[in-house]
Each structure stands twice: as C-alpha cells, then as structure tokens.
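Apart from one protein chain that is not included, each protein chain of the complex appears where it belongs.
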Amino acid sequence: MKKLNLFLTTVLLSVSYTINAQLPDPGLVIDEHTAIVITDPQNDFLSKDGVAWGLVGPSVEKNNTIDNIETLFKLGEQFNIPVFISPHFVFKHDQKWDSKGSMIQFAHNVNLFSKEDPIDNRNYDGSGADFLNQYKKYIKKSNVTVTSPHKVFGPESNDLILQLRKQKINKVVLAGMLSNLCTEAHLRELMEQGFEVGVVKDATAAAILPNMDGYETALVNYALIASHVFTTEEVKSDIVNFYSK
Amino acid sequence: MKKLNLFLTTVLLSVSYTINAQLPDPGLVIDEHTAIVITDPQNDFLSKDGVAWGLVGPSVEKNNTIDNIETLFKLGEQFNIPVFISPHFVFKHDQKWDSKGSMIQFAHNVNLFSKEDPIDNRNYDGSGADFLNQYKKYIKKSNVTVTSPHKVFGPESNDLILQLRKQKINKVVLAGMLSNLCTEAHLRELMEQGFEVGVVKDATAAAILPNMDGYETALVNYALIASHVFTTEEVKSDIVNFYSK
Amino acid sequence: MKKLNLFLTTVLLSVSYTINAQLPDPGLVIDEHTAIVITDPQNDFLSKDGVAWGLVGPSVEKNNTIDNIETLFKLGEQFNIPVFISPHFVFKHDQKWDSKGSMIQFAHNVNLFSKEDPIDNRNYDGSGADFLNQYKKYIKKSNVTVTSPHKVFGPESNDLILQLRKQKINKVVLAGMLSNLCTEAHLRELMEQGFEVGVVKDATAAAILPNMDGYETALVNYALIASHVFTTEEVKSDIVNFYSK
Partner (left out) sequence: MKKLNLFLTTVLLSVSYTINAQLPDPGLVIDEHTAIVITDPQNDFLSKDGVAWGLVGPSVEKNNTIDNIETLFKLGEQFNIPVFISPHFVFKHDQKWDSKGSMIQFAHNVNLFSKEDPIDNRNYDGSGADFLNQYKKYIKKSNVTVTSPHKVFGPESNDLILQLRKQKINKVVLAGMLSNLCTEAHLRELMEQGFEVGVVKDATAAAILPNMDGYETALVNYALIASHVFTTEEVKSDIVNFYSK
C-alpha cells in the first residue's frame, strides 16, 4: 500500500494534480431555485418496527439520521423551501416482475414498502410503507410535494424530475435512505438531468455489513459525483444565511 | 465492531434473514438476447499515455483489465454476440456547462476524452478519446455498435438503451471503465430500464486513492444492485457453454 | 393541388417511391411478448358526467370507443394477456406548476382527473379521475397492471416502460384517450424506447372542434409513426388466431 501510494503520488505530481488533495469541490450555493429532496423517509427504514431496521438501524443511530432529516423538514417549513419526497412503494403487481437485481429481490422477499397499488391505500396508514410519524406534520404542509413512487432505486420511473422543473428548481439538497442505493441513485440521475446536487451526508444512512459498508461506499461516490457534500449543520447554516438576507 | 456484528446478527436472525449469508444472487443466464456492453475502452483510461493512467493504471494492472476486456471482445467476435460500446467524449462546447459535479469538473480540467464536437473528428485518431489500439480490430466488426457518447456517467443522454432494444437485447454483460463511475452508472440505468445485468468485476478498474477506493466501492454496489457478478473466466465459460449447445 | 400532386408524383417516381401508395406498413405480429396498453380510460373522458364529455363525447360515440376498449379488456382477460393502464391524475400539488402548455392548463382549469395526491384516495371513487364503471371488473383481474399516473401526456414520468419491460413485453397494442394527446404521446415514447406499437384506431377518440380535428390529426401521425394501425376487429382477429394456435 505504501508502495502504491508512492507510485500514485509520483505519477500524480507529474501531471501536476494530486487528486486526493485537490479533488474539485464545485460547491452548492443555496438560492431561491434550490429544493430539498428526501428519499424513502418511511417506517421500514426509520422506525424500530420497520422490516429493515435490523440492517440500517445502527447506521441511522450513528449518523443521527432521523433528527437530521427532521432538521431539513423544519428548515423547509420555516423558510417555505420546496421539499420533495420520493417514496419507495412495492405494489402487489410488482411481484410479477420476471427479474430483479439483488437488493430489489431482497426488498420484494421481505415485503419492504408494501402497498396495494397506485390507488388503493388500504392498510397503508402506519404500515412499513408509510412515512415516519414524526415527519407527518411537515409533510402535510403546502411546501411539500410527494411524488409518485420510484420502483427500482432512482427517479427514472416517477415524476420527481418533472415536479422539480415545474417549480423552476435547478439545485437540490439531497438526503434520505439508503445512502448508497436510493439516495445515490437520485444523486446520479439528478446530475444526469443537469441539476446541481449537494448531499447531506449525516441525513442519510445505509446497511453496514461485514465487508459491505454501504455508508462508506456512498461517501466515496458522493465526493466524486456531487456538486458538494454537506453536514446537516453546514447546510442549515447556509440556508439560514440565505433566507436571512 | 464485534458488538455491532453481534447486534446485527441477532436482529437479522430474528427476521430469519442473514443478509451477508443470504444476499440474493438472482443470476444471469446467457441466452440469444444477451449483449456485451463496454464503457469507455479509451486511451485516457487504458493507455500508459492516457491522461488518467496515473489514477487508474494500478487498478487496471491489478485486475488485468485490458486483457479481460479483450477476452469479451474476442467472445463477441467468435460467437457473433452483439457488443455495444458506450464511449465518453467531452466536446469543446461542453466547456460552456454552467455547473459540473466533482469528477466531471476534473475530467474537463484535464481534457479527458476531448473531441471537437459530434461530427468533427479532427485530431481524434490516436488521441486520449480514441479506442485502445488493441481493441480496434474487434470494433470494426459488424457485431459491434458504437453508440453516441454519454456526457455525465450514464447512458441517459445517449442511444445505448435504444440500440440494445432495437436488437431485442434484454440482458447485458457489462464491463469497462471506471468501475464506480461510468460502469456503475450504466449498471444502474440499465436496471432502471428493466434489463438484467451481470457485471464482469475484473474487466473493469477504478481510481484507488487513500480513503477512496473506487474499486471496492463498486464491488459493494455491484453485489447489491446487479443480477449477478462474474469474473471474466466465469462469464467466458457460460458464454462458451451456451453457444456450443 | 393537381399541379402539386403532379409535381410530387414526378419527383417521387424519380426516386422509385410513391409514398402515398407505398408508405411502409411494418406490421405488428401478435405474440407472447405483446401487451395491451390503455391510456386514460377514466370517467372525465368516457362518462356522460365527465368534465370533458362535451368535447370528446361525439368522437367517442362515432368510433364506438367505449365498447371497443371493452373488447380489448375482454381479450386480455380471456387469453391472460398483460394489460397496462396508464391513467392521468392531476394532484392538488400540481396546481403549483409555474407553467403549463395549452391543454394541460385547460385540464387544470376544469379540474380534469383531479385526485388529492399519490397516496390519499379520498373522494376518488366514482370521481372524474376514476375508471369507467363498466371496465372495473376487468381491471381487478391479475392480468392488469395500473401504473403510476402520467403527468403531461406521455409515460416519461411514470413507470409504464419499466412495468412493460419487467414482464418481457416488447410489442404493444395501444388504445385509449385522447387520440392525439395522451395516446399519441404514449405511441411516440414507446417507439423512442424501442417497442413495436400497433394502434387500435377505433378504440380511441379525441376532441373534434372546428378547424381542430384531433382525431384526423392522430390518424395521420399513427400512419407515419406506428408499426401498424388496426381496427378493433382486426386486432381481435389477430389475437384470437394467435392464442388459438
């Protein structure tokens, strides 16, 4: 490893660029075209009764994710910032899918985010697919838009991009669950669609397993892909500063 | 960490599911609707003269990526399997972009994959944007389709999905550069579009930096997102078996 | 006009091609990868109490659209053909859109397809957004998938494409409302995504106004864009033949 670092350093210096020292940080300047996007703030990930709590609870608790997401909801309400929630629902008819990737198969197996269909909301209230109770009072407010559900990990098959564009949003403060799956998928697709995206790294969490730390994985890709990586405190400070001008 | 593992194991067993033991592996069965997709098999990543060789060369050499990608090209030619190349070009006019994520800004800064525009190919031959010389004889063959370039990391803004569908492809064997950026972006978008995707983990490589191992990062996400993860030898064996029936 | 036709004929013959005689008809051969897709089979278009009946009723009655769509639902049930419904809902929060095209603004003005939000289905039963009563018994069957709603005219912001691909569909028999708006938008997007599409021209209808015949308009574009244009009788015959083999 020492040899590799030496080699890398030598080569990198030879092209006048030390990427770990100088990885560009384009930054995200909060303005009136900036929205907050939250992925999957739902019971199955965030409630102790949720079907995936065993997998993601430790990371949620370590990052203080639940309170940090609430901070974002509060800021949205306080300053009337557009907030968009992109939920994840698995409908009964999705069980007909002929093929699924690994974690989508897992999700279907354990009935993660199960809901009848796009119209029927029988058994939805308080279910694993429902929003975490402590967020509900924010979600009812008029600054919040709940999009159609995403079906794999990203917003490719819902209306998030359209809803953002229809409110003249071109910058996104992104948070939610799971760091390296739906949240990262939203980061990636938003970047492909030309948005500037800052990720709030402690308002997200992931499954951390032996040899598979989904959170560390996400941090690497956030640093490489996003416009900027914030902590909740940092983005709060930037938002308060902008709206107090 | 021991405590965390214990906690996890307990919880997971309580839902009768140990994910690290039982992470689903849906598998990818090679058939006549399966194509090979290669991202960015271009000089700037794979040639010792390439502008990013200093960053990715060590991983390329460790994985034997150059030969493993060539094995895929050879299999494509031998069995007349559709092969699609999704290249990455940065056109002069892309410098007008008003914002860029971190690594795209880096790419623009160092003139990675620079090409005049979508029509003008002046100075292209042998440039960093050109294909690695040892692949050119395969790329000329009629089984290979070179798509329009992707512009961020994924195929959202090129014709890869359409070209695959127009050849009745619904399964993809995926390889190329960089593991956690363009290759993973293609994996993710192909999954969002309903393809089954198997990634060839040693026919790809990434930048490995202190605290930012792009290759290990990709391996975690491949295991969670893809239909299956192959080695080159494994996929070669499956392909040879299918076409020898 | 005579002069123009003469001119056209001369030029076209000179390239050995008379397009009005020989406009290609690629055809759509029904097979096990063929699905039926219905756009907007909802009260506001198809019920005499619907908010847009005044505009589209005459075309619905002339084409016998309601029965022809029912024939497609019946065929779907009889032969267990996958049927997908892509509905149109206008949520309360869509009223926040900062800009709208002409007919979308009209739709919002007259509360067409109004629904609370993607989860809340209060007041939905029997509303203008609900499905036509005589279709409900078919829609409950397991061969039918109701997608998330489209938000402009096409399936770009819902999960129709994904749901089709996840059932290995690559051919579509398309019908529904309105011929030149949502139905044509679905035709166009499905073609862009590589599907073969046959449109059932009498299982659709449009607003016919002085100087704005939406139905004739659609017929021209169907002939130019689609793989094939069917009548209900023709497609019924092809489906029965295929499934009776």
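For reference, chains read A, B and C in written order, and residue numbers begin at 1 within each chain.
Just so it is clear, a contact is a pair of C-beta atoms (placed from the backbone, for glycine too) under 8 Å apart; a residue touches a chain by one contact, two chains touch by 3 or more.
Please read these numbers as outputs of a predicted model, since none were measured by experiment.
The chain omitted from view is touched by exactly one of B:67, B:117 or B:233, namely B:117.
In the complete complex, the residue from C:117, C:189, C:202 or C:238 that touches the missing chain is C:189.
Across the entire complex, the residue among C:60, C:75, C:119 or C:152 in touch with the chain not shown is C:152. Listed residues B:64, B:157 or B:231: the one in touch with the omitted chain is B:157. Seen across the whole complex, the unshown chain contacts chain B at 87, 93-94, 96-99, 117-121, 124, 145-149, 151-152, 156-159, 161-163, 166-168.
Although one chain is not drawn, its touching partners on chain C can still be listed: residues 4-5, 7-8, 11-12, 14-15, 17, 19-20, 23-26, 51, 53-55, 57-58, 99-106, 109-110, 152-154, 156-157, 180-181, 184-185, 188-189, 191-193, 196-197, 207-214, 216-217, 220-221, 223-227. Chain A residues in contact with the hidden partner, per the touch definition given at the top, are 161-162, 164-166, 168, 170, 192-195.
One rule holds for everything that comes next: only the chains that are shown with their structure count from here on.
Each chain gets a centre from the mean of its Cα atoms; for chain A and chain C, those two points are 35 Å apart. Touching two or more other chains at once are residues 99, 152, 156-157 of chain A.
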